[in-house]
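What you see is the complex with one protein chain gone and the rest in place.
Right after this comes subunit A.
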């Protein structure tokens, strides 16, 4: 088996690999050679070429127990692969469940832990250096992991995914079974109700997010129209979810989903600090609001003082026209 220094957990759902996987593999390449992808469950075969193209020389396929991919099971699987492969760094995407797994894994490995990471590099003496945002993304914090082992959860969209120039032509597959029972400590899921998919990208990892706030007065049709023109996700402010205009899982903010897409469009969003905490690290911020004093204009790259019900449909129509021209 090839020596691996970095392991990447591949998030997949119903046979589809999440976009974060290639971002993580791309980030892993900046830390060293010998990258192992970890695939929990079965179904890795058809994805091997793509994983190899992004730098994975080995794919570790791990059979989980009957409880499936609980954070404890994920942590145990990663700890066991880490020991078998001799890896020192494990990368995961920074979702809520993965952060739980990352915390448990760091304990198991006695590793340094960094979550919600927006940048990653190799520092002095081969230490992992991470970049994180703090205080509503108004500060940037660079930290180093001082232990030999590091567990790092990277935010979606933090890294632009790209194929490796010296990619392994084929990824070796190594299968593992969990060595022991998973220590779940008695918490048990008694019911799980999946939410129907909207057909739009996942809010947490979408490259474009269009958000409706109080200014929509409950009518999200133009927000959805612009999101669909841009193949984006639809989000909302706390006011909009509290009013019941849209389901709670669409809420962006410190207590909801944190997004850092390439493009954020806020429509009728005032930009209260609690909302900014969930979106201020977005690459480009566009805001449309009828109130010229709205705080969101202080952080918007492109702001429009106007009525969202005329501006958004006009923009959506123009974008559809341009995209049709581009073919």
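Keep this in mind: a contact is a pair of C-beta atoms (placed from the backbone, for glycine too) under 8 Å apart; a residue touches a chain by one contact, two chains touch by 3 or more; residues count from 1.
In this text, contacts and distances are computed from a predicted model.
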Options "3-isopropylmalate/(R)-2-methylmalate dehydratase large subunit", "Electron transfer flavoprotein subunit beta", "FAD-binding protein" or "Imidazole glycerol phosphate synthase subunit HisH": UniProt name of the undisplayed chain: "Electron transfer flavoprotein subunit beta"
Touching the absent chain when the full complex is considered, from A:10, A:48, A:269 or A:299: A:299
Which residue of A:97, A:172, A:219 or A:243 touches the chain not shown here: A:97
Hidden partner chain, residues of subunit A it touches: 13, 71, 95-97, 99-100, 102-104, 106-107, 110-116, 123, 129-130, 133-147, 184-195, 202-204, 208, 230, 248-249, 254-255, 257-258, 262-263, 273-274, 277, 284-286, 288, 292, 297, 299-307, 310-319, 322-323
